[in-house]
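Structure in structure tokens, see below.
Heads up, one of the protein chains got dropped from this complex, but the rest are sitting where they should.
Naming follows writing order (A and B), and every chain is counted from residue 1.
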Amino acid sequence: MPAIRVEGLRKSFGRALALDGLTFSVPEGSVFGFLGPNGAGKTTTIRILTGLARATTGRAWIAGKQVVSPGAQDLARIIGYLPEEPAFYPWMTPVDYLDYVGRIFGQSATGRRERVAELLKLVELIEVQARRIGGLSRGMRQRLGLAQALMNRPQVLFLDEPVSALDPAGRRDVLAMIDRLRGQCTVFMSTHILADVERVCDTVGIISRGRLLVEANQEELLARYATPAFALESDPATAGLLPSWVEGLRACSWVASVGVEGTLVRVVASDTDVARRELLPSALRAGLVLTRFETLRPSLEDVFLRIVGERGEKE
Amino acid sequence: MSFQVALRKELLEQWRTTRLLIVVVVFLALGLSSPLLARLTPELMKLVPGGEAFVPLIPAPTAADAVAQYVKNLSQFGVVLALLMAMGALALEKDKGTLALIVVKPMPRGAIVAAKFAALATSFAIATALAAAAGYYYTWVLFGSVEVAGWALLNVLLWLFFLVYTAVTLLASAITRSQVAAGGLGFAAVVTLSVAGSLPRVGEYFPGQLLVWGATRMTGSEVRSWPALVVSVAIVLGSLVLASVALQHQEL
Partner (left out) sequence: MAELKPWLPLLFPLLILELGLLIFALRDLRLRERTRGSKWMWAIIILFVSLLGPVLYLTLGREE
């Protein structure tokens, strides 16, 4: 049974369509990266799954239970939710807030005390645990947001853009915390930042204009869509030979495209195996003196831009 | 269970945001100043240039004047405070997003509405009780003894009167998404209720009649208005139910 299953989800705001028949499923125990440009429908999806918003049509299930709005109590017990900008009561302290959340879940006094201490340690808020939340920094509030979402040890954790508002250090810390959750619960994390997905997510779903374009395991996605590229840099002494060599290269059947920037040449291959064998000898035959030859690791960014670009053009 | 958890948070909020303190201080001040003002009116007139001439025209102030002052001041400030304290209760939480974080947890929305009302009712109960004690003492010192049972009834009716406006404003706060809109809507409801309450015949069924009941009990010719009492309780319960239903249907 998948942790999350979404079938033909549609959501319209007036005439605008935020979700247009979204369908996907998230395997249990995975860290799922829900990737898409701003305005693609990521937040709307999470709000429907948490019971905050209603789908116009379509259905969704979490742990086999159908999602409704307002959220059902039994589902509320097994999920955790961190919105993009979590808002707290400024007059409470982090301990007050987590204790309040624990009370909502009906936890015992000792259970709450232990869990609060454990979470404050996890999100590194011990030093400020007795300070008013109103005086905490943005990064601290984000970490408190993560802690409150984990108070009930959720089976499924929803994180909406958990790190996009943070500075690089805060981003690194929160991503590390998410990484540590692997195996404890299913994490559904929306983001528009590819590097974040690459760091922590094992499965990726790409959404654009309210539709899911691709859903796959991260390595599988890279293998399927990423086009390997090679970078060569010529010694300035032989730079004069570059134009004619590049000309010849472009005519080869195993080459998809060639880009030149000064003495740097970037070759995208259509047939990787041939390129691996042929590219270097070809450069040497042309008399080039190389200062660098490198196989570029395909990045998720390349894949993302290719997929979103491709589908965008078709419409 | 959920209600108790929510109520605990709301009471704590009343305390920590000093809202309880504000109502208590204002009500205490009104409880003290109303009898004083009634007693000192002739003396104050003498301080106004040329006012001396009017003093013989004013009848000597009595305990009834003190009661009338008390009812007038407390009811006016009470309504304003009910509006100020309840208008943001739900609207601000929706606007800021604090509510969204709570309702995704096993906390029924109706329990939140009920808890907010109960906490405000508690604040008003404490403040009214203190104002009653202060007002009773000053009236006794300045005018002689006052009937305790009547005074207690008057203050319970005043409290109920505040609850009507608290509940109606809470409903306004549940419907709207901004504190300002809730305040506007609540104010419109206050005006409607008081205009309707001043209409002949119809007025007897409105919450304003509770004040008449309490005041006449103190002057001896008690006008018991059970219809107004029933209508007031109905407005409170109806507003709370509607507020819960409204919140239930909203996307937060």
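By definition in this document, a contact is a pair of C-beta atoms (placed from the backbone, for glycine too) under 8 Å apart; a residue touches a chain by one contact, two chains touch by 3 or more.
Just so you know, these numbers come straight off a predicted model, no measurement behind them.
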{"item": "Which displayed chains the unshown chain touches", "value": "B"}
{"item": "Touch criterion as defined above, residue of B:I58, B:V141 or B:V202 at the omitted chain", "value": "B:V141"}
{"item": "Which of B:L11, B:L28 or B:A181 contacts the chain that the document leaves out", "value": "B:L28"}
{"item": "Contact footprint on subunit B, counting only the chain that is left out", "value": "18-19, 22, 25-26, 28-29, 32-33, 36, 39-40, 43, 46-47, 77, 80-81, 84-85, 138, 141-142"}
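Note that in this section only the chains that are shown with their structure count from here on.
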{"item": "Complex interface listing, subunit A residues touching subunit B", "value": "47, 50-54, 69-71, 73, 76-77, 79, 81, 83, 85-89, 91-92, 96, 100-101, 103-106, 145, 148, 152"}
{"item": "Complex interface listing, subunit B residues touching subunit A", "value": "1-2, 5, 8-9, 12-13, 16-17, 96-98, 100-109, 248, 251-252"}
